[in-house]
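Excluded from the complex is one protein chain; the other protein chains are retained at their positions.
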Amino acid sequence: MTVFKTFLKILNKNKFIIILYTMFLIFFGGFNMQTSENNTNFVASKPDIMIVNYDEEKGITKDLIKYIEENSNVVDLKKNEDAINDALFYRDVNYVVYIPKNYNKDFMDGKNPEIEIKSTGDYQSSFAEMLLSRYIKVANIYQKSINSEEELISKINETLSKKSEVEITSKLDTNILSKATFYYNFANYSIMACLIYVICLILASFKDIKIQKRTIISSTNYKTLNRQLLLSNSLFSIILWMIYVTLSFILVGDIMFSIHGIFYLINSFVFTICATTIALFIGNIISNKNAISGIVNVIALGSSFLCGAFVPMEWLPEGVIKIAHILPSYYYISNNEILKTLEIINFNTIKPILLNIIIILSFSIIFIILTNIVSKRKQKIG
Amino acid sequence: MKNVIEVKNLIKEYKEIKAVDNLSFEVHEGEILGLLGPNGSGKTTTINCLLSLLNYSSGSIKIFGKEMKPDSYDIKSKIGVVFQDVAVFEELTVYDNIDYFCGLYIKDKKLRKQYIEDAIELVGLEEFKKFYPKQLSGGLLRRLNIACGIAHKPKLIFLDEPTVAVDPQSRNNILDGIKKLRDNGATIIYTTHYMEEVEIICDRIIILDKGKILATGTSDELKELAKIEEKITVEINELQENYIEDIKKSKNVDEVKYTNSLLLVTYTKGKNNLVELMEYLKENKIKYNKIYSERPTLNDVFLELTGKELRD
Partner (left out) sequence: MFIHNFKYSLKTLFRNKELIFWTFAFPIILATFFNMAFSDIENSEKLDIINIAIIQNDDFNNNEVFKSAFEEMSDKNNKDRLFETKYTTKEEAQKLLEEEKIVGYMELVDNKPKLTFITSGINETIFKYVSEEIMQTSNIINNLTEEEIQNQIMTGNFNVDYESIYNKVIEITTEENVKLKNISSDNLSYTMIEFYTLIAMVCLYGGILGTVSINQNLANMSNQGKRVSIAPTTKGKVILSSVLASYITQLIGVALLFIYTIFVLNVDYGNNLGLIIILALVGSLAGLSLGTMVATTIKSNENVKTGIILSITMLGCFLSGMMGITMKYIIDKNIPIINKLNPANMITDGLYSLYYYETLDRYIFNVVSLLIFAFILIAVSYISLRRQKYDSI
């Protein structure tokens, strides 16, 4: 009991750290979660295009602008080159179209005037360029045989209005599941950082050489003491996990009450266990309190960056993913990613999830064994 | 005798309390002056004011005949201080620490090297030159702390409780070192709340309490302030009340106490008290195990002056 009391006191002194990492989770984990509609209907992706028109808005010019507006999100920025350049750099706009002066007149005269563009070079901008080229190409073809502006425009629009029929098969609301996955992926960082930091700090306090001398000579058996410490730490981990789960119910919502939600919970719980064993291991090999924050940052940030907690896994280079296989976070995050697109739940589809969970548990066992080996060696002072 | 330090009417006020209250004293050349007082009596504050580390509210401080100011570098170069707290760099070795602080005074590298060696020898750290402070025990760390303060061979040395929490061996080493410094011509101001140390090494003592000087003088002079001069303790297993009354009536006796088989008799004047008491006991056939006489300690003096013990 005394161990637990002391534990709580030390915990209380470090509550700021816990609050800090939790705030990170709410702020960043919840940041990317703007609500959008359930997308079981097809929604065309629209690139962000900015139009800088030096021509009068009439004729072909007007129609081109109308076409772009219909097929993209037109971004309205200050007509200032620096602002436009910044917007391009930060992908606020994917594509900028500069319609030159007298475009309408020159076009009707068959001069096929050149259009200047700025592009970010990503797929959004490639699509934007497809849109623009399409219009000009169609317009050019008809321009050769049609002289009337009005007729030309109606012909162009007739052609461009031909649409394909689209059907969407998925009934799954991937949007909300992505949110849940994003949240739980980020939780990888918060759980690791928080647990390792706090548990290491507490172990370091208990293992402080002077204090350890006292506890060793005290009438409490060191095994009992260690058991109490382990119990307190586990309790802390579970409470932290419950806080984060509760937060996910608030931030993500209904989906957490589904079978998917249960899998997110199980997965994060198993990972919490693993993170606790990692924390205990590190806490046992480190006695210098000052070193803790450095180690926490390196380990928690490292496994978060390498395993795709911050940047989606599909964007990571192959080599990094390969390295990530040696870290438990990889399996935890893989599970979240599987859950995101998991449509039919049967034994076959959840098999990979269970496999990952087994791997995470194996990591935990390895860390427990390592901790035992290390602490056995350290039973005598100095 | 020349005065190295002259302090007149020094007052240092914090918001509500007067830490130093109208202090005036002198320090003579070549002496070891002890500043004695319980914790919080204003010893360290006084020293910090003398060193112009602290602003003081009023009064004047002259060191080596000149007013002490933060930029009195000529005065500062002749002063060495050993602080109560260990003031060394964790990141530097024993040698580097001494070299750094000595280097703030002595620019000549060759001379400095010699001085550092002397200081290391004085405090007995020859074997630990390459050690980092973390690797030193408490006593050795204190010695390093002293070496850092006195390596530049100052004329005036302040020692602020240099022996707090030090093992007896290191303490003796330190006290010997201090005497050596004095013998080499330095004037030393020594603050402590261990009166035994003061009695051993100080030429003159100032007793401070609550920022005020209670008494000044040599150890003997101070003891004379107390009205008692001799304390005799006798171990007697049983003593009847009438004998106690008898002893109380004898010559020079100030007080008689009998508790826990111990008879304690204090005398206001000395000479033959012990013999007379022993004769009295013999006459009345009172058996006793042990008898011994003590001169009063500074603690007794302090107790009389303030009504409380020096040590808290």
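Letters A and B mark the chains in the order given here, with residues in each chain numbered from 1 onward.
In the analysis below, a residue touches a chain if its C-beta (ideal position, glycine included) is under 8 Å from a C-beta of that chain, and two chains touch if they have at least 3 such contacts.
As the structure is a prediction and not an experimental result, all values here were calculated from the model.
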**Message:** Using the document's definition of touch, tell me which of A:I17, A:V74 or A:I115 contacts the absent chain.
**Reply:** A:I115
**Item:** Those residues of chain A which, in the complete complex, touch the missing chain
**Value:** 28, 39, 41-45, 82-83, 85-92, 96, 98, 112-124, 126-127, 129-134, 136-138, 140-142, 144-145, 155, 158-160, 162-170, 172, 174, 290-291, 294, 297-298, 301-302, 305-306, 308, 310-311, 314-317, 320, 323, 341
**Message:** What does the interface between chain B and the hidden chain look like in terms of residue numbers?
**Reply:** 14, 48, 51, 53-55, 70-71, 73-77, 79, 81, 83, 85-92, 96, 99-101, 103-105, 107, 148-149
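Quick note on the criterion: only the chains that are shown with their structure count from here on.
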**Prompt:** Could you state the distance in Å from the CA-based centre of chain A to that of chain B?
**Reply:** 67
